[in-house]
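Step one of this worksheet: look at the structure below.
All protein chains but one are shown at their positions in the complex.
Labels run A and B following the written order; every chain starts at residue 1.
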Amino acid sequence: MTAARRGDLRVALLFLLPAGFGFVLFYAWPALQTFYLSFTDYSLLAAPNWVGAQNYRDALGDARFGNALLVTVEYVVINIGVQTVVALLVAVLMHRLTKSSFVRGLLLLPYLIANVVVALVWYNMLDAQLGIVNAVLSWVGIDPVAFFGETSTAIPTIALVNVWRHLGYTALLIFAGLQAIPRSVYEAAAIDGASEWRIFRGVTLPLLRPVLAMVLVLTVVGSFQIFDTVAVTTRGGPVDATRVIYFYIYEKAFQQFDFGYAAALSVVLFAILAGLAVAQLRLLRAGSSDLD
Amino acid sequence: MHNKLSKPAALAAAVSLALAGCAGAPGGGSGSDEITYWLWDANQLPAYQACATSFQQANPGTTVKVEQFGWADYWNKLTTDLVAGTAPDVFTNHLNYFPTYAGKNQLLPLDEFVARDAVPTDVYPNDLADLWTTQDGKRYGLPKDFDTVALFYNKKMLAEAGVAESDLANLTWNPQDGGTYEKLIARLTVDANGVRGDQPGFDKSKVAVHGLGLDENNGAGVGQQMWSAYALSTGWTYTDKNPWGSRFNYDDPRFQQTMGWFRSLIDKGYMPSLAVARSGTSVNDGFGAGKYALSTNGSWMINSYFGYDGVEVGVAPTPTGPSGKRATIFNGLADSIYTGTDNREGAWKWVKHLASAECQKSVGEKAVVFPALPEALAVAEKSFAAKGVDITAFTKPLAEGSTHLFPITDHAPEISAVMGPAIDAVLSSQADPGSLTQANEQVNALFR
Partner (left out) sequence: MTTIGTGWRKALGWAVLALLVLITLFPFYWMLRVSLSDNRALAADADSLLPAGLTLGAFERVLGLASLEEARAQGGSGASIDFGRFLLNSVLTSTLITAGQVLFSSMAAYAFARLRWPGRDAVFFVFLTALMIPPIFTALPNFVLMRDLKLLNTYAAIVLPFFFMTPFAVFFMRQFMLGISREVEEAARIDGAGHPRIFFRIILPMSRAPLATLALLAYVTAWNEYFWPLLVGQGEGVRVLTVALGVFRSQTPQGSPDWAGLMAATLLAALPVIALFAAFGRRIVDSIQFSGIK
C-alpha cells in the first residue's frame, strides 16, 4: 500500500508539472514579493525600506480601512445572496423545463461584456434625470431614484448590477452540476411520489454539494475583489459609501504611491479570504466524495 | 525528473533578478533614434502627429512614435512602465501627478537644456510656466496649453426668462445672499408647473430645470470647475503660498461660507442634489438635455458643450466676488522627459519642438485646447470663432489678472483622499461647513 502511495506521488507530480510551473511563476512568486513589500515603505518609484510590522500597525488604526471592510461585506452579502438564490432557481428551472442551449446562451450574454462596459451601461441607464429606468418608473408614477448617487442605495445598486452580469455564469456552473446528477435518482424519487420541493431538498441539494461549494467559494472570493464597477461609476463616493476594500487598496498603491501599505492591506484581505474559503469548504464538505 | 525541475528553477532565478531590477532602474525608453511620445486625448492626436511629421523633416534620422491611451489607462500604464524602466521618452504630464513623479526622480530637469538653447520661459501669460518647477527651482516641463473656467448658458432658456445675454458679463456674487448671480440662477430655475425659482409657489421638490448644474466629478479639495471661482473671488486662497504652499486654508470663514452658500443652492432647489449629480450622466449631458440652464466648466469642455444638437450655447465669465474681482483657476499641461530615456538630446529636441510656435499653432488650428503661447492662442481663437465659439469669456481673466494658479503642493493625492469625502459630506448635508476645519487639520498634519 505504501508503495502504491509513492507511485501515485510520482504520477501526481508529473500531472501537476505544467500547472505548478504556471502557479509558481505567475502567482506564488508575485504573492511572496507582495508579502515582503508589506513589511516595507515602498513608493513603487524608489527602492523599498524595511519598516517591520509598521504597515500592519497602521492598518489596525485605519478607520477608513475598517469602513472599507464593512462596505465590502455589505456588497458581498447582497451580491452573493441574491446571485446564488436566483442562479439556483434559474438552473433548476432550466434543468426541469428546457435543455435548450439557446436559453442558456441568452442568460450567459452579459458575461460576454466586459465589467467596465457593464458598469457604464447601467450607470447611464440608472441616472436620476436622464436614465431610461427612471423614465420607465416615471411612466408608472414612481419618483426618480438616484440609484448610484444616494449613500443608502449605491452599494445595493452596484451589487445588483454585478448580479446581472454573473447570473448566467453562476447558473451555468450550477446547471453543469445538475447534469452530473444521475437521472435514475430522480426517477426513483418520482416513483416514491415525493413532491418537487422534497426532491429538491432531499436529492438535488445534497448531490449538488461539491459543485455548490465550489460556486460559493469562487463567487465569494471574486465578490470581495469588487473593483471595476466602483472605479468607473461612484469612485468610492458619495462620501465613503462605496469605498470598497480593493478600491481603497488601489488608491493607496497607484494614486498615493503607498505601495507597501497597500501590500499590507492586501495581505490582510488575503488572510480573510483564505479563512473564509477554509470555513466554506469545511462547512460544505466540498472535498468529500463518495469515493474516498 | 531532475531535468524537468531545472527549467522552472532557472526561470525562478530569472524572476528574482527581474524583481531586483524593479526599483526604477533607468535604461529603458526606445531605441536611440526613435522617440516615444504619449498623450491621452485622442482629439489632439492628429495635431501632434502633424507636429511629429514636421519634426522628423527637420531632424532626419530621428523618428517620433506617438501613442495614445485613454485617461485612466494612461496613468496605470505609465506607472507600470516607470517601475519597469520602459516608460516613454517624452509624455504629456498633469499637475496631479507631476509633483510625485518629480519627487521620485522620474523626470529629467530641463534647466540645462533651457539655458543652453536660450528657450524663453517668460513668454507665457500669468506665471503659467511656474507650475512646472519644483521647490528647489528645477524645471520639469514646458507649458503646452492652458485652461480656465467660465459659465456656459443655454441661450433659449435665457430668452424665455427675459434675461439679456449682455447682463451675464456683469454678474456679482457674495456668499451671504448670492448677489445678482443667485438671482439669475433662481430666475432660470423652473418647476414642473412652470413656476420660476424666484416666483411665489415655486415647488422645489419637483424641479424641471435647475438654474445651475452640479458637476458629476468629486472636486476634492480644489473644486476647479465647481466652486473654486466663488471661493477664490472672496480673496481666499488655497494655501499660504502657491506653488508649494505647506498650509491649507480650508478653516477660513470665507471658504466655509462659500461652501455653505453653494450647498444652499441645493436646499433651495436651484441646483440638483449631490445624489442626483452623481447618479449617472455628466453635468454637460444634463445641460445638453435641457436639465440645467447654467453650468460652470473648464475650457477643455468647450467642444462637448457646443456639440449638442438643438442647443444654442453661450459662454460668460464667472461672477465678480466680494474682492471686487472675478476668479478662475489657471492650469495647464506640459511635456516632460523620462529620466531613463536613452536619448536625452533627442527627447529634449522633441520637447522644444512641442513648445515651439510652429507646433503650438498647428494645435491651435484644430480648436481643441488653448495653446500656451500667445501667438498660437491667437490662431486657436480664430479657429474656435470659425466653429461659432467665442472664447473671450475664458481669456478675459488673463488680461484682467484674475487668474489663480492651480494649487501645487506635496501630498496632493493624500489631500484629495481627505477632502473628497469631506466636501461630499457637506454637499450632501451629512456635515456642516464647519466640519471642514477638522479636515483642514488632517490636511495640514501631512506637512508636519
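The working rule: contacts are C-beta pairs under 8 Å (C-beta built on N, C-alpha and C of every residue); 3 or more make two chains touch, one makes a residue touch a chain.
Quick caveat, the model's predicted, so the values are computed rather than measured.
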item: Sole residue of A:28, A:85 or A:142 that reaches the chain not shown, by the stated touch rule; value: A:28
item: Contact partner of the left-out chain, one of B:289, B:357 or B:446; value: B:289
item: Option touching the unshown chain, where A:45, A:88 or A:167 are the choices; value: A:167
item: Residues from chain B at the interface with the omitted partner, ascending; value: 14-15, 17-19, 21-22, 40-43, 45-46, 67-73, 76-77, 80, 83-86, 94, 217, 225, 281-282, 284-290, 297-298, 300-301, 304, 307-311
item: For chain A, residues in touch with the removed chain; value: 4-5, 8-9, 11-13, 15-16, 18-23, 25-31, 33-34, 86, 89-90, 93-94, 96-97, 99, 101-103, 105-107, 109-118, 120-122, 124-125, 127, 129-132, 135, 164, 167-169, 172-173, 176, 179-180, 182-184, 193, 195-196, 210-211, 213-214, 217-218, 221-222, 225, 246, 249-250, 253-254, 263, 266, 269-270, 273-274, 277-278, 286-287, 289, 291
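One rule holds for everything that comes next: only the chains that are shown with their structure count from here on.
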item: For the chain B and chain A complex, residues of the former touching the latter; value: 1, 4, 7-8, 11-12, 15, 19, 23-24, 72, 75-76, 79, 82-83, 100-101, 104-106, 218, 272-281, 285-286, 289, 291, 413-414, 416-417, 420-421, 424-425, 428, 430
item: Contacting residues of chain A [partner chain B, same complex]; value: 13, 17, 20-21, 24-25, 29, 33, 43-48, 123-131, 144, 146-151, 231, 234-240, 243, 251, 254-257
